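The structure's right below; bear with me while I get my questions together.
With one protein chain removed, the remaining protein chains of the complex are shown where they sit.
For subunit A:
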Amino acid sequence: MESRILLESTSVKTPFRIDGRKPHEVRSLTCRLGVFQQADGSSYVKLGNTQVLATVYGPHDTRGKSNPEKSIINCKFRLSTFSKSTRRNLHRDIRSIEISNNLTQVFDSAILTELYPHSQIDIYLEVVQSDGSDYAACINAASLAIIDAGIPIKDVVCACSAGFIDNQPITDINAVEESSNGTPILTIGMLPKDKQILSMESSGGIHLDNLNDVMDAAIEGCKSVLFIMKQTILNHIQELKD
């Protein structure tokens, strides 16, 4: 039996998704800054049931090679063993390595690395609970942790995922929608001020005609995520000043 992801509602024209959301609705986002004392910067992001912890160390002395022009960014992404429905050690997971490399590239271009030559900045991400859109949640968490650490960055980097189900673009994919057969997923990480896309990652097949709609859905999602992130940062600064 094929499970339907979009459910046709009888009273309203817009269809509802499996968790009761409308197609363009983003799950509830909660952010916190400065959750760890020992790290230079840290953050906690809860996107629906996806929970991510991020810590930032640095800029500090490099271990091994260094760049005389700019700082080296080192990103480590890890899914905890208890993050998914089946307990599994995902330590050397190929997907984790891919996400780590993508995150490194995103923050290499977002952080003003030329201010800290011959140094290294470490970003560690731990997914405590995984319920879809891990990559997007990680970009948001890392961006907040970097801001908490006081490292100069061009903009608040925000990210959101989008998919295409039943001829309808949907924003912020959860785990059920992610695992349903053949759902294309597109994650966009961007600098919202210039509308510059730093990272666009997709899995699953998507028709070129629909790509623009899905991208728009993801960018719209980014905007709503950004609003909450900015609010969180401002609240955090004001709390510290008081």
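As a convention for this text, a contact is a pair of C-beta atoms (placed from the backbone, for glycine too) under 8 Å apart; a residue touches a chain by one contact, two chains touch by 3 or more; residues count from 1.
In this text, contacts and distances are computed from a predicted model.
Novice: Out of "Ubiquitin-like-conjugating enzyme ATG10", "Small ribosomal subunit protein uS15m", "S1 motif domain-containing protein" or "Cyclin-Q", which one is the UniProt protein name for the chain not included here?
Specialist: "S1 motif domain-containing protein"
Novice: Hey, which of A:Cys75, A:Val106, A:Ile123 or A:Val156 is the one touching the hidden chain?
Specialist: Looking across A:Cys75, A:Val106, A:Ile123 or A:Val156, the contact with the absent chain belongs to A:Val156.
Novice: Taking the full complex into account, what residues of subunit A touch the chain not shown?
Specialist: 40, 59-61, 68, 112, 116-119, 147-156, 191-193, 230, 233-234, 236-238, 240-241
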